[in-house]
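Remarks on the structure that follows.
Here the complex is missing one protein chain, while the rest keep their positions.
The first chain written gets the first letter, and so on, giving A and B; residue counts start at 1 in each chain.
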Amino acid sequence: MLKVENLRLGFTAGKKTLAAVDGISFAIAKGETFALLGESGCGKSATAQGIMRLLPAAGRILNGRVTLDGEELLSLPEADMRAYRGSRMAIIFQEPATSLNPVLTVGQQIGEMLARRLGTDGVEATERMVDLLRQVGIADPERRLTEYPFQLSGGMKQRVMIAIALAGEPELLIADEPTTALDVTVQAQILDLLAKLQAERGMGMLLITHDLGVVARMAHRIGVMYAGELVEVASREEFFTRPRHPYTQALFEALPDISRRDVSLATIPGQVPALTAMPAGCRFADRCQYVMPVCREQSPQWRESAVGHVVRCHWQGESVASNGAGHGITEQDLTPGRAFLELADLKVHFPIRKGFLQRTVGHVRAVDGVSLAISAGRTLALVGESGCGKTTVGKSLLQLIQPTAGSVRLGDSELVGLKGKRLRSARRHLQMVFQDPFASLNPRLRVGEIIAEGMGALGIEAEAAAQTAAVAALLLQVGLPGDAVDRYPHEFSGGQRQRIAIARALAVQPELLICDEPTSALDVSVQAQILNLLKKLQSELGVAYLFITHNFAVVEYLAHDVAVMYLGRIVERGRAEEVLRSPQHPYTKALLSAVPVPRLDRPTQAIKLPGETPSPANPPTGCHFHPRCPQAMDVCRQRYPQATDISATHAVSCHLLG
Amino acid sequence: MMGFQIVVLWSDVLIWLLVAAGVGVGFLIANNPPLLAAWRRVGASRVGMASATVLLVFILIGLLDSLHYRAQLESKAGQKASYAVEVLSVLDALAVPLRSRNEKTYSEPFATRLYSKETIDVPGQGSVRDYPRLKYGGKHLGEREDEVAADAGFTAFRAAGLAFVGWAMLAALAAAVVARGSAMAEASGWQRIWRGETVFAWDAVLITFGFILLCIVPLFWLAGQYHVFGTDKVGQDVLYQVLKSVRTGLIIGLVTTLVMLPMAVLLGIVAGYFRGWVDDVIQYIYTVLNSIPGVLLIAAAVLMMQVVIDTHPEWFSTAAERADLRLLALCFILGITSWTGLCRLLRGETLKLRELEYIQAAQAFGVSSWRIIVRHILPNLMHIVIISLVMDFSGLVLAEAVLSYVGIGVDPTMTSFGTMINNARMELGREPVVWWSLAAAFSAMFILVLAANLFADAVRDAFDPRAT
Partner (left out) sequence: MLAYIVRRLLYALPILIGVNLVTFALFFVVNTPDDMARMQLGVKRVTPEAIQKWKVERGYDKPLLINAEASGLSTVTDTVFFQKSARMFVGDFGRAEDGRDIAREISGRMGPSLAIALPTFILGLLVTVTFALTLAFFRATAFDFWGVVLCVAMMSISGLFYIIGGQYLISKLWRLVPISGFGAGLEAWRFLILPVVIGVISGIGSSTRWYRTIFLEEVGKDYVRTARAKGLPETVVFFRHVLRNALIPILTGVVVVIPLLFMGSLLTESFFGIPGLGSYTIDAINAQDFSVVRSMVFIGSVLYIVGLILTDISYTLVDPRIRFE
């Protein structure tokens, strides 16, 4: 149905035009889902926008053909192209929060589509819109039609986006990272919805994603993109059983997983080449472990390795030798010793002020009674969806946010309420690595100054010479070149910046490193590098981690202990194998089953959670989870459950076990 | 050799301090790659560099006019030297012909006769009502008064030729600099400038400079023989007034921002960083100041200032000092009325910055608040400060004219665009109209403000993080 031939897209920068997508070709049949898989900056989103001819102002279509049922789209006049958009091909974007017009109601935004495409309005249109909203799984559609986007949750916004896309009854749906901005449980809902709608309507679908798990769940065929080129195209079965391109293989190898706990993850050395300096030969050559002289000279041609499985690579080998033998890290199998940091009933409530006198009319209970213990040299993963308060826990540990109540004990001293010098000396023991590697380094300071800041402030290595030596040693430790000292953050990639952030935290020799989603902004191959580094540092320095994340794969790979948070409280905690292998709380079970697995074998039966996390300003009565819980009982609506000990280390807060 | 006594006016001090600060900041920038990169982007902008060239000429005039002295009066030997009451500047010394060759009253540009009829005695005809010859304008022509166009044209042509030679020499110099800068010389420096291949927009600078030379050299050459912009009511050369106005405009535009800058930056950052009651107090202060209509606040303040000046004549030894103090007072008042905008902007930006992770990382190390402000917040707000500094300049130059016209601007004895316009507008009712004074003031102001606006745009484009 859709055929893309030799499409080249570029972006103008000054007088030059840089090709972000360089000659890609693929086809999508009716009723088929074709996934374009790639890391950030590989040109997959530009491809989607190029097909719709919706490139941003600097974007240019350089050449190539895009045909829909034999009709060439790229040469159409703009007015004719409009007739295709919405009616024959529709698109949904990554950020539902910004993709809807904030000042128009849901009804208006779907309605203008109906009026234009089908010429319906009035009662007929309203009925049709209600019908559409129901199809995308929105409860109470009549009311929602009159609401504005800001009144909807993230998942609901994305459902509205899908409803808008469906309103024109398109033959082709382009989904550009449709679930990347959403929580795991909501992601599962949206993916199911998309799969169902596609099957019902027989739409072709182009799915843009970076997530192998999403691919495994949705795609019929997969195309892997690297640096603006397509490098491998295969059917789902072929792709997951026999990936051919070294890049695809490396992507699989870089995925953290429980089976790889004892080994370091495969990483792809180096970085994606810049658009300004594309190598003449194979674009992956510089990072490929099978690189041959021919790779650097000529770009490889397509080669069919099996029926419908084509790959662009000079190397003809089968698959990567397991690199587990490479440089495995021996696990420090620590028995949980005495906890050196204990949180007891920690609460962080933010007042909601209103009115003239700014009276406090309520509280956002971001953290509402959390108790945890962290032992030396171990990793505790704090897992939860967005808004559950996990980041606030991390920051209140460091006293960056004043806890409202409860205690944080470090060894024998209480941290809550400490001030001035004593707080400073306590902070030596705890440090933090933040989520966004671009916001966590001051762009105006040199790397050396950034790393030395903590030493200066906490009075470690007061002498300049000793400080310089210490910074150099730290850079070496986190795997950065020594000349980085005098450079500025903008000269480094995301992964390298995260290394700088880790070095900065380690500079004061903390016993606990709070890692707040340190890899969620990074690509899989870079994430593997950081995870490896964290593991290496733990075995070398014996530092403990509080690893705050929503990513279960990372938890499985890294954590010794796991605590699951929901709406400000811990619902289940225990050793990693206990929580991950035999989860007891319905929320933990649902979370685990909602994670898309990058394998062919589907999990037995996914537990579908309805709805989304409620607001912590107004939590449900009784057990916070009961409105979404498939096994809710009467008692759940009345009382918050006490923690029940399953084993010495495993505790669950649920009435089912009480 | 006549002696002289150096006079240092307060505004001179501030303006030279500004120059020193500019040089200092320049050194700082040279050692700070991110800032240097931003200024390089300014340097690469053709419009920006062309307007900067024009601004530079204005600044040069202003600086020359900011070195003041009092000339020694001729005195008998043995007597204590006494100095003239009049305070002069280096610019005045350079422009002696313009300053001293006053006519009786109005005369048109390039005129050889006055603009109004007078009774003159003509030998042999008795007294006749006629336009009298000017004392200086076109004097060298003698009886050949009808040859003004030819004479002026020829002079201008010669001067233009000279200007072209001068420009060619400068261009050669620039080419040499460019050629030295690039080691791999596949093309000569000249070719690279011409094709626009240089990083710095040399082509724009050279072309603009060429235009400026082609205008200025003939203008000043002719100014020695004619009143090129005419003369005003008391016969003073209008070109001279325009030159003197430049300094006033520059001081209003630059010193004002300098006055308000420390307060706006400090209060804005403190309010945003500490929040709480500090924020409430600062917000209260700027809401109060903001709610008073600016012109009225200025009017009230200038009125009170005038009362002070008038009731304390003993403070000032010369009229220039008095006018200077009033100018500075005006700068302060304008500064006080205009700091609120920048303050609010910085407060908002600080509120965003303080939530950034690198600030939290610093807090996690226990770095003190003031150190965080100086090290992490201030440098990351610099672009806003620089943008607002250049953006405000043109608005202030325009405001001076309006305020002086309303009577709450600079001292009436101080030459400025505003006072020039104010003096000239009375003559609009005359038939035929006296237009040259107004035209000269408006054109000079237009060129200055346009250059400032264009330069401000270039700076904003280069510094705005959203633009890159």
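FYI, contacts are C-beta pairs under 8 Å (C-beta built on N, C-alpha and C of every residue); 3 or more make two chains touch, one makes a residue touch a chain.
Predicted model only: the values in this text are computed from it and were never measured.
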Residue of B:214, B:295, B:345 or B:389 touching the missing chain in the full complex: B:295
Residues of subunit A (touch criterion as defined above) contacting the omitted chain: 52, 54, 56-57, 79, 82-87, 90-91, 93, 95, 98-105, 112-113, 116-117, 148, 150-151, 161, 164, 168, 355-356
Contact footprint on subunit B, counting only the chain that is left out: 284-285, 287-293, 295-297, 299-301, 303-308, 310-311, 394, 398, 401-402, 405-408, 417, 421, 425, 428, 433, 438, 442, 445-446, 449-450, 453-454, 457
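Please note the rule applied: only the chains that are shown with their structure count from here on.
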Subunit A and subunit B: spacing of chain centres that average the CA atoms, whole Å: 55
Complex contact set, residues of subunit A against subunit B: 395, 398, 400, 423-424, 427, 430-432, 434-436, 439-445, 450, 453-454, 457-458, 488, 490, 501, 504-505, 508
Complex contact set, residues of subunit B against subunit A: 32-34, 356-358, 360-368, 371, 375-376, 379-380
